[in-house]
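Here the complex is missing one protein chain, while the rest keep their positions.
For clarity, chains are labelled A and B in written order, and residue numbers in each chain start from 1.
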Amino acid sequence: MAFPSIQKMSLARREELAGYAFVIPWIIGFLVFTIGPMLASLYFSFTKYDIVTPPQWVGLDNYQKAFSGIWDAIRSGDPRQFGDPLFWKSLQVTLYYASLALPLNLIFSMFLAVLLNQKVPGVNVWRTIYFLPSIIAGVAVTLLWVRIFNPRLGILNPFLTNVFGIKSPPQWLGDPEWAVPALVIMSLWSVGGSMIIYLAGLQGVPTDLYDAAKVDGANAWQRFWNVTFPMMTPVIFYNLVLGMISTFQYFTQVYVATSNSLGGLGSPQHSTLFYNVYLYQNAFRYFDMGYASTLAWILFIIVLILTALIFRSSDVWVYYEGQLRGRG
Amino acid sequence: MKKITDYFRWLFNSGRGNELLSKSITTLILASGSILILIPFLFMITTSLKDPAQIRSDSMSMLPRKPKTAEVLGKDEPLYRVIFDGQTQELALIRKMPEGMGQFVEPTQPDIIHELKINDQKQLYRLDIHWENYPEAITAMPFWRYLGNTLIVTFVGMFGMLFSCSLVAYGFSRFRARWLNLLFLLLLSTIMLPSQVRLIPVYILFNKLGWVNSLLPLIIPQFFANAYDVFLLRQFFMTIPLELDDAAKIDGANPLQILMYIILPQARPALVSVGIFHFLYAWNDFYEPLIFLHTRENWTLAVGLQTFDAIYTINTHLIMAVSVLMIVPPILLFFFSQKIFTQGVVFSGIKG
Partner (left out) sequence: MKNKLFKLLALFAMASMVLAACSGDATEAPAEKQKVTILVGFGTGTDPDQVTAQEALAKKFNDSHDNITMEFLIVPNEEATERFLTMVSGGNAPQLVGPHGTSTIARFKEYWEDVTPYIEKDKYDFSDFYGPATTINTYPDLNAGIPLGIYPSFLFYNKDAFDAAGLDYPTHDYADTSWNIDALKETAMKLTLDANDKTPNDADFDPATIKQWGYADTWTDMRGQLTMFGAVDQGRPTTDDYKTATFNAPERLLGAQWIHDGVFKDHFIPDAAGQSAIDSTGADPFGSGQIAIWYSHTWFMSEGLNDLPFEYELAPLFYNQNGERIARIHADMFTMVKSADNKDAAWEVMKWLTDPEQIVDVCKIYGCLPARISTEAAYSDFLKERYPGIDYSVIFKAIDYLDSPHHEGWVPEWGKVNDALNNIQSILYTEPEADVQALLDQGNADLQKILDEYWASH
């Protein structure tokens, strides 16, 4: 394809083409590696596919199965009226976990990043210590914490009883009420990962802004709220969006923690039946790849909508120093 | 005494006292938090040094230990510190009786039996560190081969990722174009679909390309950017003021030059973060490698670690040992890249 002479193009047009040119590596990769499998799974969601026999088209049956019985269940208040009660249960478990893990992770990691940004002696050592947990492979972390949470033989409950005087500490992963909070605590141990993103973000806050604030007589909290926080909003935005996406797909830790326990995946009593766990069961235990793909695409839509909402809201609260104005 | 109070008064009045106070408080908070962070990690290390038999029967202990025993009539019996008749002695427990009682004897005088309540006595242990768990873990699998595979995948992938993601993030952050917003949303949407349902189609794809049973499926896609790193870099690029770009444009720089000489240097903390994250992800990833890496020769460390978690036996001590070893390179990498994080960025060139 012959390009018209570059000089003849307008500045704006040149900028457009340059933009696309830089994005091309991703576009190629997308077309080769990603779009095929994604469309294949979309196709599967409209079929009955048990992997050993070829897929059979069933139209919207899978989607209908997931959403059937909504009115009956709401009217009677009985979750067993749902066409697929476990679909709704898994959504509930996932949302519960997200509502705890996301805010807590955000607050803790930012708090830590601010602390670790101070010129305290040995700060390199402190940073490495807090980062340490996120380096360990997820499987090992889960196995470690399963032992720590062990209500009879682990180290957490004796610690709670002897140090804090709590007479009967919870059964953690063995108790339907405490299983998800236990997983949240486990995730907080690895908060060092998001922490260093905030740390990197803090490096980008121009120090002359702090100087100006000090001159204006701002104290530490005011400096944080009026200088640090706004300048960090791009990174907070990143952690929020990605945190939400990954929280909704939480899987490995639950799999390692519950696949060999009494009641299997999602135990006790489905309290750890996360959405992706239920999806996995449908795909690889019940050999219902069609329904699993349906579940995947339903999740996709939910996360897409939530992400779009967060993006929309970003105009209000995210501040970019180098944001382009105008179209695009 | 007055001199001391004078000193403190001077400290606080000059503002240096506030700084000292805030630093001390910060250090205190960091230190107490570190203890909480490190305890599980310490547990991991001591578990890696335990005898598998101890993991079974005495797993609550933080220390690798073994019951102290003495030989009584040809058998090894556990020793207890026993107090009776006002004396403290070390006796061996040879038999457990109903009601929690036990028969204790002195190892050299097995005929004299004292019947005492077991719970009232203290069992004796000796430290029993099994350093050989580490060589055992290393020799139980082709450790060096796996390490080599892991390093190839990690570093080549990291290079490819940094290269491609810088380009793509630059495109998404510094240019006005009609479809860029939509493309960005499309980029993000690729990570919203759970990977389990793409597993089979992806496998078939790589199979058709002939890449199954090689390290290629883990490396080549990195050269085509990925949503996580592009998103992060884009956010960082957007915090860099446009004035620098404009100045360079006036000097006649083309977009690529702006990227390489203006943007990337400013974004060093972000590039380092992204590099570290990719390193960690590739270092610990086992799910997809397991599907694509056919024969054991091609496995990475993370996959090899999985073999210790078998269906009937979990070799906890070996899993912990390998996990501890696997932490070392990322830690070193992180520790030595701290410099980049401590370099604050001061936009001295913009003022005025």
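As a convention for this text, contacts are C-beta pairs under 8 Å (C-beta built on N, C-alpha and C of every residue); 3 or more make two chains touch, one makes a residue touch a chain.
Values in this document were obtained by computation on a predicted structure and should not be read as measured data.
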Candidates B:Pro64, B:Gly160, B:Pro221 or B:Gly275 - the one touching the absent chain: B:Gly160
Selected residue (touches chain absent from view) among A:Asn117, A:Ser267, A:Ser293 or A:Thr307: A:Ser267
Contacts of chain A with the absent chain, listed as residue ranges: 48, 50-53, 143, 146-147, 149-154, 168, 171, 173-176, 255-256, 259-265, 267-270, 281, 284-287
Absent chain, residues of chain B that touch it: 53, 55-57, 59, 95-100, 118-119, 140-141, 156, 159-160, 163, 199-200, 203-204, 207, 210-216, 219-220, 223, 256-257, 260, 287, 290-291, 294-296, 303, 306-316
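Basically, only the chains that are shown with their structure count from here on.
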Length of the line joining the C-alpha centres of chain A and chain B, rounded to whole Å: 19
Of all residues in chain B, those that touch chain A in their complex: 22-23, 26-27, 29-30, 33-34, 37-41, 43-44, 47, 59-60, 62, 164, 167-168, 170-181, 183, 185-194, 196-198, 200-202, 205, 221, 223-225, 228, 230-232, 235-242, 245, 255, 259, 269-270, 272-273, 276-277, 280, 284, 286-287, 302, 305-306, 309, 314, 316, 319-320, 323, 326-327, 330-331, 334-335, 338, 341-347, 351
Footprint of chain B on chain A - complex, ascending: 12, 15-16, 18-23, 25-30, 32-34, 36-38, 40-41, 44, 51, 112, 115-116, 118-121, 123-124, 126-140, 143-145, 147-148, 153-155, 158, 189, 193, 196-197, 199-201, 203-204, 206-208, 220, 231, 234-235, 237-238, 241-242, 245, 249, 251-252, 276, 279-280, 283-284, 289, 292-293, 296-297, 299-300, 303-304, 307-308, 311, 320-324, 326-328
